[in-house]
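To start, I am sharing the structure in question, which I have written as structure tokens.
Complex shown without one protein chain; remaining protein chains in place.
So, subunit A:
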Amino acid sequence: MSVRRIARARRSARVGLAAVAAGSLLVACSEVGGWGSGGGGETINVLMVGNPQMQDIAKLTEDSFTKDTGIKVNFTILPENELRDKVTQDIATQAGQYDVATIGAYEVPIWHKNSWLHELSSYAEGDSGFDENDLLEPMVQSLSGADGNLYALPFYGESSFLMYNREVMAEKGIDVPRRPTWHQVADIAAEVDGARPGMKGICLRGLPGWGELGAPLTTMVNTFGGTWFTKDWKAQVNSKEFREATSFYVDLVRKHGEVGAPQAGFTECLKAMSQGKVAMWYDATSAAGSLEDPKTSKVAGKVGYAHAPVEKTNSSGWLWAWAWAMPKTTKKADAASKFMLWASGKDYEKLVGEKLGWSRVPAGKRASTYAVFEYRKASAAFGDIALKSIKQAHPTSPGVQQRPTVGIQFVAVPEFQDLGTKVTEEISAAIAGRTSVDQALENGQKLAEEVARNYQ
């Protein structure tokens, strides 16, 4: 009996010890982790979105940057909205978890105003290899503060343009103008709608969100002569021009737009265009790389490109940049700046071209990129027009009237994120046929007036 008890006690002890050992092992593993900050050199934490260009840099950093400088880089990838929340939270609470973060052209002026970002011009000027003068002027403008200094270094930039299926246009005998008007685009969309079974005329984003439907719609509003706010902060959402542009957009999508338009964002339109489900698509210039990739696109090599359609302005393409910013909370500014200068530099572009292919170069920020023979060859179909679109963009004056703040497809104030999303929810409902454009814009005007009151 006592022997059995002893055996049981031993068994229980073994089970207990095993549980404790397993727990200790897990903790040990989690503390060592894969991120291990050991290794002797300095370690920086970089927070970024998971766009393909960012995935490339995550892959290339260790064998290049870390090898050369001894600085280890821990990448954390989050979706765009979660990243914004995370960086805002990190900076606002002074937690200082991240040394570098990718932020967009929308955040730079706002976060600079909040004194959240390190000034970067001094780092750029101090690095002779960086060549700040090579950066495209609209990029510099959109990433600079009121003091003229850079507060983020561009990683890649984009404008917007019209992409169309050349085969379909040829079958229909349509010659798409290099600089079309929106009315011409609507006429073409009507002609090519149904050109092939299940094919629609055009893909335009209908998914609510200031960065989704809000982006192409605002460029259309700009070129139709409208604006969200006048220079002295008077809301203009129910103005004649805003209404005209929105009605045009909604009518075009409802008549000739993609299937499931109220839920279609960039990704859905990319799918539709690359699968040959739509004949045209107006969206970011950065989409061209995916459309020209035969691995993911059935229309690779068959896509034509035209400037963003206009009405009352000479150009209407948007401007966006994903850029590296350094929160003021970082304690490793030197190491962080070294990484940022490397990631935004010419040598990194060359590295990507040589290691991963020239079509994957994070372009749209430097004039010199478009002079590289290999890149010109890889982007022959769209490179020139993408560069011109970026150069023509006017972040401070995108329409026919003066603006209260910087931004083409957005208004660079913190409230715009909420305002743009709410108004586009109303317009998306109009696309779905659940409300009228007039009603949507009347509701939008009230919201915009509330925002305007903060600045009057």
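Definition applied: contacts are C-beta pairs under 8 Å (C-beta built on N, C-alpha and C of every residue); 3 or more make two chains touch, one makes a residue touch a chain; residues count from 1.
Here, contacts and distances are computed from a predicted model.
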Expected UniProt protein name for the omitted chain (select from "Carbohydrate ABC transporter permease", "Acyl-CoA dehydrogenase", "ATP-binding cassette domain-containing protein" or "Integral membrane protein") would be "Carbohydrate ABC transporter permease"
Which of A:S122, A:T267 or A:S368 touches the chain that is not shown?
-> A:T267
Thinking of the whole complex, not just what is shown, which of A:R166, A:R243, A:K277 or A:R403 touches the missing chain?
-> A:K277
Missing-chain contact, candidates A:F75, A:F161, A:W210 or A:W228, resolves to A:F75
By the contact definition given up top, give the residues of subunit A that touch the hidden chain.
-> 8, 12, 19, 22-23, 26-27, 29-31, 33-35, 37, 45, 47, 49-52, 55-56, 58-59, 62, 74-80, 82, 86, 89-90, 93, 95, 97-98, 211, 259, 265-267, 270-272, 274-275, 277, 284, 286-287, 290, 295-298
